[in-house]
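The complex appears here without one of its protein chains, the remainder shown in place.
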Amino acid sequence: MTTHSNTVSSAGSIKARGVDWAATIKDAGLAAFVALLLTVPLVGLRTVDRPTGLGIEARPEEVVASILLVFLGRLGLGLIRQGMAMPVLILALICAGVGLVLPMPTQVLRLVLVLGGGVIALRAAMTVATGRSKLSQADRDRRMDRIAAKVQHASKYIGPVAVAFAVVLPFTPLADRMILDIGILLLTYIMLGWGLNIVVGLAGLLDLGYVAFYAVGAYSYALLAHYFGLSFWVCLPLAGLLAACSGVLLGFPVLRLRGDYFAIVTLGFGEIIRIILVNWYQFTGGPNGISGIPRPSFFGIADFSRTPAEGMAAFHELFGLEFSPLHRIVFLYYLILALALVVNLFTLRVRKLPLGRAWEALREDDIACASLGINRTNMKLAAFAIAAMFGGFAGSFFATRQGFISPESFTFIESAIILAIVVLGGMGSQIGVVVATLLVIGLPEAFRELADYRMLAFGAGMVVIMLWRPRGLLAHRDPTILLHGGKPPAATGAAK
Amino acid sequence: MDYFIQQLINGLSLGAIYGLIAIGYTMVYGIIGMINFAHGEIYMIGAFVALITFLAIGALGVTWVPLALLIMLVASMLFTSVYGWTVERIAYRPLRSSPRLAPLISAIGMSIFLQNYIQILQGARSKPLQPILPGNLTLMDGAVSVSYVRLATIIITLVLMVGFTILINRTSLGRAQRACEQDKKMAGLLGVNVDRVISLTFVMGAALAAVAGMMVLLIYGVIDFYIGFLAGVKSFTAAVLGGVGSLPGAMLGGVVIGLIEAFWSGYVGSEWKDVATFSILVLVLIFRPTGLLGRPEIEKV
């Protein structure tokens, strides 16, 4: 109520108070000056390869464009804050429109006009709509909390619907090869996200090297298949086991380190594993990786190729179907769907068990945990090992799906992506992981043609979402056990 | 023997570079308690600014090497520190009272952004540069030859370190900085502009990282957009090794890492040198988490 009356009065007093033009322009000018310093060397001057060596090329128009963008943007924001949202909205829309319609000397200028105008217009529109210039961090957080709580409660229904959709998808006419491939990719990341969520979201350990376990799983399968000819179904549990062991091995010495140090050490471990994969080429194939990794059979009963190896039935013959290369893709799709759901079910259940509760307690306050007789090292180790095991499963799936792996698939950026999925979704939130995967993996996949800008937008997106909602999009926690269960407080008799 | 001294000089100059970057990590960690994950990228930007400045002044006709080097140094320090300032202002300051993970995630995002920003603007291919400062200083009747660039690196680093130590220990800015490191709230109550001090910390860290970037450009003569990651992790290792929060520790840690890397490459082989560095990081954190010069920390209950 107070905010409302405030806006009314400020709207009424715009004339009286006026806009402090000098200060606003000075502020925008300063921002533009910073933009000048930022852009002159790196945007304005480009290195180009010439036959004679490196050359340089000036791009003054891009510098000017970015300075203009910053100046106008900052000016617009300043004016919105001072109650001039409406005029700014109109101007910003005009800008964006002009950028869209009129011919521009460079693409950059067009982009600047459209994007800049769009963002400012959005901001102004929000201000006009909500009647306040800026939500405080706490307000925004509370609002998002409510949404997150609603989503959490709705996930009782959303969850099964989503699973049902995922199950039916291959049979719908939508399902072509590309859709299924994207589905497999998304599910892989969802599985990894859920796996890492155990360590990061529940136990509160910031693991920057999760990809190491993914790599261990992938290489376990590839190498076991390569050297011993073991099948996927034998290797899958072995890969999980090996990954879990490496989790224990790596985790044991470092788990007592505090937060940030732990993060850096896990990053170090991730890199060590990658470097070993690259350098130990006699065993791992080095940077060239391993190719010809066998595809999975239908539970060891049938093969998906048109002409299966002897002793093995062909899948299409076994089920009396027309041969189609899609069968294997569909099978892989269901395989990863099942694996991901296993991780999800595990997490949902373990949260209600003493193990899961101890993890969450560790995240909240690990000194208090020690005072309650909880063996912190063992609990953390369990989280680390279990998450590693799931990472290992995902890794061996990745290997069998690709048929080829190399250390390049297991760089730090991969760990960062998985971590981003967990944190952006909201730590500990299962549905948050799904939403974040759709955003982080799905969106870039949908805009493949902008491939160059994918990672740029990815990095910027991470920053923006953190600024906008530091606890993650759908961070919300429901108690795992209720005493009153929505009913009025029960009469409590002394138990003893 | 001369091979040994060669490696020693290589290690010292490499260590100087790591140390310069490590100071940025250690100062930021000391004052706001976060790992500035984008700091490696700041160093990479420093290297690129130095490269571009060199090409630009070459195009403008400045050919006298000392002048060119001076302009490169000033320009890369100036422009890079603006990047350092902006990164803090945009990605970290709004998150100062957020959950512990938020600024780190934001920093990782920033790091990815800056890497790709440079890749898009300047191209993904590595940038070779002909040696600007060729030649060697020969000692002991030619038994040992030391390249001028490496010598210059060590000397410039020493000069910067002395200046920087004076700045931190003697000036009011340094006092304010140390005060904020101890207790930000109290320093604020006593009239220290904490935001400004933190900004300046980032600016100083970025300027030193820019020097490191320029040195790397001069020594190795080739840079690309990806050099920041590895150098960043190694320098962070140096900062941890020396004891996070300790400036001499950062320098010492840098030199130790540099020496180990140089001797490892010189005598064992260069493929495994990164494993050696990372193993040191892990071992130090496990057995002496406070580093060589850090103060021991008792678990506060």
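Here the chain labels run A and B in written order, and each chain numbers its own residues starting at 1.
Quick note on the criterion: a residue touches a chain if its C-beta (ideal position, glycine included) is under 8 Å from a C-beta of that chain, and two chains touch if they have at least 3 such contacts.
Definition applied: contacts and distances are computed from a predicted model.
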Worksheet item: With one chain of the assembly withheld, which option in "Protein lplB", "Natural resistance-associated macrophage protein", "Formate hydrogenlyase subunit 4" or "Branched-chain amino acid transport system ATP-binding protein" matches that chain's UniProt protein name?
Response: "Branched-chain amino acid transport system ATP-binding protein"
Discussion item. One chain isn't shown here. Among A:Leu30, A:Ile147, A:Val168 or A:Ala368, which residue touches it?
Written reply: A:Ala368
Worksheet, complete the sentence: Sole touch to the unshown chain from A:Leu30, A:Ile94, A:Leu321 or A:Leu353: residue A:Leu353
Worksheet, complete the sentence: Touching the unshown chain, subunit A contributes residues 346, 349-350, 352-358, 360-361, 363-365, 367-376, 382, 477, 479-484, 489, 492, 494-496
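The rule we apply is simple: only the chains that are shown with their structure count from here on.
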Discussion item. Using Cα averages as centroids, what's the distance between subunit A and subunit B in whole Å?
Written reply: 29
Practice prompt. Show which residues of subunit A lie in contact with subunit B when the two form their complex.
Written response: 34, 37-38, 40-43, 45-49, 53-56, 137, 206, 253-254, 257, 259-261, 263-265, 267-269, 271-272, 275-276, 278-279, 367, 412-413, 416, 419-420, 423, 427, 452-453, 455-456, 458-463, 466-467, 470-471
Worksheet item: Considering the complex alone, what residue numbers of subunit B touch subunit A?
Response: 29, 33-35, 45, 48-49, 51-53, 55-56, 59, 75, 78-79, 82-83, 85-86, 90-91, 94-95, 98-106, 108-118, 120-123, 125, 127-130, 229, 233, 236-237, 240, 271-272, 274-275, 278-279, 281-282, 285-286, 289, 299, 301
